[in-house]
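Notes follow the structure.
Every protein chain but one is kept in place in this view of the complex.
Labels run A, B and C following the written order; every chain starts at residue 1.
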Amino acid sequence: MSGNSFGKLFCVTSFGESHGAGIGCVVDGCPPGLELSEADIQPELDRRKPGTSKYVTQRKEADQVEILSGVFEGKTTGTPIAMLIRNTDQRSYDYAKIAQVFRPNHADYAYIQKYGIRDHRGGGRSSARETAVRVAAGAIARKYLRQRLGIEIRGCVEQVGDIVCAIRDWDAVNANPFFCADPARVPELEALIDQLRSEGDSIGARLYVEARNVPPGLGEPVFDRLDADIAQALMSINAVKGVEIGDGMAVAGMRGTAHRDELTPQGFLANHSGGISGGISTGQSIVARYAIKPTSSITTPGQSIDETGAATSMRTTGRHDPCVGLRATPIGEAMLALVLMDHFLRNRAQNADVVPATPRIPGEI
Amino acid sequence: MSGNSFGKLFCVTSFGESHGAGIGCVVDGCPPGLELSEADIQPELDRRKPGTSKYVTQRKEADQVEILSGVFEGKTTGTPIAMLIRNTDQRSYDYAKIAQVFRPNHADYAYIQKYGIRDHRGGGRSSARETAVRVAAGAIARKYLRQRLGIEIRGCVEQVGDIVCAIRDWDAVNANPFFCADPARVPELEALIDQLRSEGDSIGARLYVEARNVPPGLGEPVFDRLDADIAQALMSINAVKGVEIGDGMAVAGMRGTAHRDELTPQGFLANHSGGISGGISTGQSIVARYAIKPTSSITTPGQSIDETGAATSMRTTGRHDPCVGLRATPIGEAMLALVLMDHFLRNRAQNADVVPATPRIPGEI
Amino acid sequence: MSGNSFGKLFCVTSFGESHGAGIGCVVDGCPPGLELSEADIQPELDRRKPGTSKYVTQRKEADQVEILSGVFEGKTTGTPIAMLIRNTDQRSYDYAKIAQVFRPNHADYAYIQKYGIRDHRGGGRSSARETAVRVAAGAIARKYLRQRLGIEIRGCVEQVGDIVCAIRDWDAVNANPFFCADPARVPELEALIDQLRSEGDSIGARLYVEARNVPPGLGEPVFDRLDADIAQALMSINAVKGVEIGDGMAVAGMRGTAHRDELTPQGFLANHSGGISGGISTGQSIVARYAIKPTSSITTPGQSIDETGAATSMRTTGRHDPCVGLRATPIGEAMLALVLMDHFLRNRAQNADVVPATPRIPGEI
Partner (left out) sequence: MSGNSFGKLFCVTSFGESHGAGIGCVVDGCPPGLELSEADIQPELDRRKPGTSKYVTQRKEADQVEILSGVFEGKTTGTPIAMLIRNTDQRSYDYAKIAQVFRPNHADYAYIQKYGIRDHRGGGRSSARETAVRVAAGAIARKYLRQRLGIEIRGCVEQVGDIVCAIRDWDAVNANPFFCADPARVPELEALIDQLRSEGDSIGARLYVEARNVPPGLGEPVFDRLDADIAQALMSINAVKGVEIGDGMAVAGMRGTAHRDELTPQGFLANHSGGISGGISTGQSIVARYAIKPTSSITTPGQSIDETGAATSMRTTGRHDPCVGLRATPIGEAMLALVLMDHFLRNRAQNADVVPATPRIPGEI
């Protein structure tokens, strides 16, 4: 109820602080018989981990995952899969000076009002470091979804400040530190980050994520709509302030004749709805976008208050990403995988008997 | 698990179809001792109900709510509050002709793939009529939040197609059928809806909702962030395709120096974050926006398939809103109320003992 | 969270008070395509309902159930099934005199300490009348379990005071008002109840319930064991104070060589474990027992306190069962059905792919 679990049937319970002993999670509900080892998870963690290029935080974390349970002789057993990532490169002294001060746009002030106590080291629980365990859990979901259902999930950056990146080449995404599918934009992105660092500033980003080959029928019609759960999942990523499905916010300006996705026996004629209708997947690709605010930790001084409520001026030093959005692509992919996995199991629970009389039309578009 | 319940401690379980016996809900977890009768709920239902102006669907529903349980001698008892709204103006014959055809952009096709069966009358469970029970449940939450905590929730329309409505006069909102706070725009809106009806088309909308006087400390730091739960809540409203908190999608283009909300002993200097930081309320106003796609039911014919999978052309007649967004303001308000109520109770469970050493700074901005 | 819902995937949310407008429930998660009408539910309600013989309370309730949603053209649609039973024979004046007094062994005092308010009419929410909705929901589960899995659930009374009833003739159970499978004991039971009524006293009972043809594999290994969930289910019935699975409390005196159920290819050699091992069904019959305390409402005066805390003496008049256990057999059957249905769906969610290499051995014993 304190909100550290995600998913109902494929349930991830996250724990750990940025500068404590480590972070980890328990994945409950994974079907038995899935081949699984750390080697399935580590590559995804490596995509997200800090210190991999000069454009992100210089904290060096191995992010080495250990599977503690739930796997026997290389296969999942249907019991909880616990995973642990020890913290190794904490420099808590960086944070000593902010122990009594609230950083603007951070959760510090809200935490103290809520809990009366906080682990100030690196944001403690509210650190984006927590998202590593989502990526780890998501890797399990992705493997299952790919193997059993052929679902493929992928994401990339679409916008950083004024730089808009098209989706031109999916193969390029993992070949640059920005998850950019538009190789021509990479030099601009590099220059922007360098400039921000020198100016003591930061920048926002918009990310794209999609899932292909999703079968129709996933999701629920009222509160736990597939799009609603995706919105919750993406908005729960640190610093996300907006989520769109399909045409997103732009639908406010569209007409019904332009927006609707007509159906033919050969498939859908468009995908304005982002693969979800009435909260249920249609078989079209699931398409979502999320916007991440600029990093709050910047070296330009700002006004704030301290723990006694007195005015102060502060600048956040330490090791930070000028654009937290740059490392968030794997997180969005992971969250989408977790939502789809959960709804796959939920749908199977209720509807495993269903044999629709109507043939499926091709979904991909 | 089939997703008809919303909230964990203030839990609304919704039931009913558009053209069945009725719709209703059970509200579980309401604190005892709240003065409550149908008179507290009916006015909110009346704001949402169909048939109130020529700009919305002409279905005439009294939307008369009956409280079946949980209230004794005018006060809540702490036991489940069941509410029932009988359907009265079903014209199911309007729907007979679509019994074997899937309407584009409707959940029809997804339903048949999921359940193998569907109540085609008026969209059945996926009808926006279901949202009436959310408004009813939200009315209870709003009363509690107002009385005990002084929280005020209000919303309005900000955009319909190309027409942008400013927030100039909150008193005007309930004085026009569009929930428009910009009275000068009302004639334009009237003309647009008239034109759409004559053209057999529909239009999208963007709505705004805010909560004022929210205490700091509501929300959870990881998955069940206050903003994530608001995103889920708003995206679960029929036809919503995008949700924004604070500056929303625009943060992708912003710099950290521009976005951050500095703190002073006299209050926050800005509210770019929409009142939520790290998933927890800060005491600033909670600010959210949601975009609603154009009504899918339009009289312009479109391509589709029938239940055998064969191609067909169809136009949706019946009684429909040219802009479903026009009646969605009370729904967004209700959903926001439900989220806040739930998080208020959740926070109280864990943190009732907390006495923060740091004084609260003024939140409103 | 206020505990008015039961089950995770086949979830029943109960509402209503003994002397309010009515009682009812919402059943969420029922698979689509099950043929269902009130005619499937009413007979079960009729077995439990009051006023059917002179041995039980003389309150006359039709207990007429109305299905409000979730069924279309005679079949479940996969959406929530709401059911409503209007109260018709409330004599609230019977209760006026206990409005300011706490009845011993009733929840009255505990309610006032918890909620500060209570609906004193007929016990309000804590009335055994609430169990009618469990029977209604259970009827749906039973139909599904029978049709799709061949599971049969049945129960009977085993003990009332000093009278022990053997299981001799299952056909006799519904032919007497005591759910007694030992016809020779019926006259004794009649005499006992008559005597208790004249003496202003009441008596306890022990009931038996079993499920046959349960497939192996239902249940979970740790907290949500099948036996643990059955224990919760049966103990949640009003006035139940003990629950046993298989050999029950007697295992404390048994040796391992006597207790263990040996396995052979032709089946199990015994069923001491009541069909559950390690929290998971084995294919043997599920066997449970539950003990119900004597009715607390008796006409023999007893010491109590009033709402100001002052001493008083009170006797409960009104219409009461001398043995509440006499009507509890259908409730136990219903609760067992709900647990099995829920675990069937839960197991299907996670393990639908499983094809065990080991053949099933005959379970029944």
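Keep in mind that, in the parts below, contacts are C-beta pairs under 8 Å (C-beta built on N, C-alpha and C of every residue); 3 or more make two chains touch, one makes a residue touch a chain.
Quantities reported herein were computed from a predicted structural model and do not represent experimental measurements.
A.B. asks: The chain left out touches which of the shown chains?
C.D. replies: A, B, C
A.B. asks: Residues of subunit B in contact with the chain that isn't shown?
C.D. replies: Answer for subunit B: residues 1, 9, 29-33, 78-79, 148, 221, 345-346, 348-354 touch the chain left out.
A.B. asks: Tell me which stretches of subunit A touch the chain missing from the display.
C.D. replies: Residues in contact with the chain left out: 1-2, 4-5, 8-9, 11, 13-17, 20-24, 26, 28-29, 32-33, 66-70, 72, 75, 77-82, 84, 114-119, 124-125.
A.B. asks: Residue-wise, where is subunit C in contact with the chain that is not depicted?
C.D. replies: On the side of subunit C, residues 1-6, 8-9, 14, 102, 104-107, 109-116, 123, 125-126, 130, 159-162, 196, 201-206, 215-225, 227-236, 238, 240-265, 269, 272-274, 277-283, 289, 291-296, 298, 300, 302-305, 307-311, 325, 346-347, 349-351, 354-361 touch the unshown chain.
By definition in this document, only the chains that are shown with their structure count from here on.
A.B. asks: Among the chains, which has its CA centre at the largest distance from subunit A's?
C.D. replies: It is C.
A.B. asks: Taking every chain's C-alpha mean, which one sits closest to the mean of all protein C-alpha atoms?
C.D. replies: Here the chain at the core of the arrangement is B.
A.B. asks: Measuring from the mean C-alpha position of subunit A to the mean C-alpha position of subunit C, what distance in angstrom results?
C.D. replies: Comparing mean C-alpha positions, subunit C is 45 Å from subunit A.
A.B. asks: Could you give the separation in Å between the centres of subunit B and subunit C, each centre being the mean of its C-alpha atoms?
C.D. replies: Distance between chain centres: 38 Å.
A.B. asks: Calculate how many whole Å lie between the centre of subunit A and the centre of subunit B, each centre taken as the average of the chain's C-alpha atoms.
C.D. replies: Taking the average C-alpha coordinate of subunit A and of subunit B, the gap between them is 26 Å.
A.B. asks: Touching two or more other chains, which residues of subunit B qualify?
C.D. replies: Only 1-2, 4-5, 8-9, 14, 114-116, 125 qualify.
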